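A protein chain is absent from this complex, but the other protein chains hold their places.
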């Protein structure tokens, strides 16, 4: 942490800041510049607290942190990629994982038809919302428990694993009974009560990036889950809110290689929410594979035009199958690159 | 709702869309333009559903809603301003309401000293966080129930009403026992489980705008609370996230007169979160009064430098008292304008 | 400037960075932290260059500047407010300056009628576009020289000073013949060829903030003009581009007190472009006065419904007169505050 004093800060102000830094558990290392005094705080202490309080002290201009505030999810702490096994699929490891299904579970017929098509095309995990967070109170809010039961039925019929969204800490336990992976949606990325509850679970959690959250805030939310006790966290980039209105969100694909540098957790991409337009999904799915994502989450519906939600960004069953065929050569290149990386990492580990 | 077909959409596609529009409960009114066909849907039907499904239909280019999706909170439905009475204070009516207090309740000494200073300077409601949503899991998370008890004590000592934040539906009831107004924070503006729970409460709710939420999304979240049964909702503009980094958020003051046009609910402004910088608070507080806000929410701390959270955006007790004195002539102008508006509204009502 | 090395940076990398810092003219001051080495660069050197090159050096994680990159426009260098005199009006001094007029000059009748109404209502400077930057090539591009001649005529009739926009360095001289203040529009805020040309002029320049430019970038663009030789720069906040679509832009009023802390230059506010909605202009004009702006720039048209551009954000003549009357008590408070500030600044200067 570096504390930069204002030009003309008084000796008393500087001394006071130095004492405060020491109270937070750091050693002081001050630099007398031409224009101002800059004080380095060396060591480990209560970082966030210290930053906020020092910023409030008289004579201080800015306080700049040097260390990252996330620990458990950081690649600095654990360089090796986390691999999360679900239903035989190594998410974050050597398998490119495709999650697909409708926005909402609507009926037995709909979810079974979708599940069969997802499985036939090579998907491994079925998505489907039973509890739906909707912007308007007058929109369909999901089949709730009935939706969970239908997902279980689809699982029994196809062998696909199930992921579904949880929208409050009070319904988490029920959802966890049915799901193989719990999804925390974008709007709840900073619902800390929910994150902590998810951290006490013995199930993988997929955490979607909030549409106005930075990469670092996403990692801090993952840290909530991990620090409460659950290390099996999967991240998902799904687009951020910008001034562009042609697409529903702006899919931030650079977040994928950026996250892979910063964290050992797996990173998926959701091109459905990421674009909001069916016609753009296949191109962005290819791009996601090419930039190193660990998998995809895609919305698929037997008849998007009748979907109770998110139809415009859902592929139909044939469109999904076609996209999966087109992805094949890209996934083959992805596997080559993954193996090359693993070999070089093993090599590096050997040499140490 | 207006459905614009693609250039060259086929007769079958157009007929199909017309049939779908009728199924949603609308009458069809189609216009053959030079370049394309445009279909008006007249009447009242299932709007959101219809929009999404029609956008997915073959041959459709765009679907544009004409009506607003919020009803109960809309000024089109209820032109007269809602006045919410708390502790003798008419929020949204003829009183300019100042809510002030620390970000977090930290100790009896801290909250009592602040409460007395708030009251002495003319504040009417005391804020203070007992459950704190924090970006990092390693930051102070609040005193919880002990914090609520200290707030009650401060109320007993000063007569100020109490507002405090609730962060999950499972702790709402407990918080409601202590608070006069329940605060739903910016990060939970789209936590619909919480909104519905707040809608079942017999207490005023202050809903803060999400930092990446539009004005219309704020109104839809208010509609969640109102449509569940609780009409006593207070809105609060507290800054949105933009590319500007000099301030913590960009305080969107134009949202105040915009909201006053769209809704009958009271609108407060929080210049502390809105700027993140103590030095900018007084100027933005004056601006909030001048543009017609119904009140302010400001962070105040006996010693911001020792605050466990939000110190850089908290005024000290003397700074708060000074700001309140400076605001006096602006509030006097505000009252004149409010009375003139009320007189002209009464006049208009008479003439009808 | 503070250079933070990566965890595990080698001795050679650290030494290399230290040598580079010295080459840029700084002294090295390094701090060995627990996790990493942090190197302070003390003195004055080639800042931007140094930051970029050091960020590229092996082993470097981040480089953080400590000093501001702007000098001439900074309040650190010149604490006293700059006052720019135009037509007897002290912009930035004790006069609250209202600039008003149509978006485009359309005809003699239109500009004369507007000018007379602006003058009658208390405006001091007439705006009007002769060269118009328009998003579509098919929109009206301005009357060009004929527009400039009509502005001169309006000046002769009313005594108002003239401000008009320049859109390229090649037409700057011609525009400067007619205008008392040259306006550089938001889209040209980073048109450096134009800024340098404006810097060689002996006329005040009003620089509007780019709709996606930070406060610091605005100051750096002002620095372009000042460092080329023209110190008479007036800044104008006119809204930034955000995700909110209800208003045309998000008026960043907090930029006003922020800029007043950072620079000695005058700061105006344009609530017309800042909101894009006529109905919001009066409230935001009051707010601009209240938060300490030095003046306003407002679009006014005899018949907004017939305006060739920006009608929806233009007041009509009666609306402008009404707004000016409503602003009077706010401007009176503004003058009191300005005098109090001047007295306390004089007092402080005396004591030194």
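Note that the chains take the letters A, B and C in the order they are written out, and that residue 1 is the start of every chain.
To be clear about the criterion, a contact is a pair of C-beta atoms (placed from the backbone, for glycine too) under 8 Å apart; a residue touches a chain by one contact, two chains touch by 3 or more.
Bear in mind the structure is a predicted one, so any value in this text is a computation, not a measurement.
A.B. asks: I'm checking contacts with the chain that's been left out. Which of C:37, C:220, C:256 or C:321 qualifies?
C.D. replies: Missing-chain contact among the listed residues: C:220.
A.B. asks: With the missing chain put back, one of C:134, C:153 or C:338 would touch it. Which one?
C.D. replies: C:134
A.B. asks: If the missing chain were put back, which residues of chain C would it touch?
C.D. replies: 20, 47-49, 52-53, 55-58, 69-70, 133-141, 167-171, 187-188, 190-194, 196, 210-212, 217, 220, 223-224, 227-228, 241, 278, 304-312, 314
A.B. asks: At which residues does chain A meet the chain that is not included here?
C.D. replies: On the chain A side, contact with the omitted chain comes from 212, 214-216, 240, 242-247, 250-258, 261, 274-275, 277, 279-280, 283-284, 286-292, 329-330, 333.
A.B. asks: May I ask you to list the residues on chain B that touch the chain which is not drawn?
C.D. replies: Within chain B, the residues touching the omitted chain are 2, 4, 7, 29, 31-36, 38, 40, 42-44, 64, 66-67, 76, 241-243, 245.
Please note the rule applied: only the chains that are shown with their structure count from here on.
A.B. asks: Would the interface of chain A with chain C count as same or different, where same needs over half of all numbers used to appear in both copies?
C.D. replies: same
A.B. asks: Suppose every chain is reduced to the average of its Cα atoms; which one is closest to the average of all protein Cα atoms?
C.D. replies: Chain B is the most central one.
A.B. asks: Taking each chain's centre as the mean position of its Cα atoms, how many Å separate chain B from chain C?
C.D. replies: The computed centroid separation for chain B versus chain C comes out at 31 Å.
A.B. asks: In angstrom, rounded to a whole number, how far apart do the mean CA points of chain A and chain B lie?
C.D. replies: Inter-chain centre distance comes to 28 Å.
A.B. asks: So the centre of each chain is just the mean of its C-alpha atoms; given that, what is the distance between chain A and chain C in Å?
C.D. replies: Each chain's C-alpha centroid was found; their separation is 39 Å.
A.B. asks: If a residue has to touch 2 or more other chains to count, which residues of chain C qualify?
C.D. replies: Residue numbers touching two or more other chains: 212, 242-243, 245.
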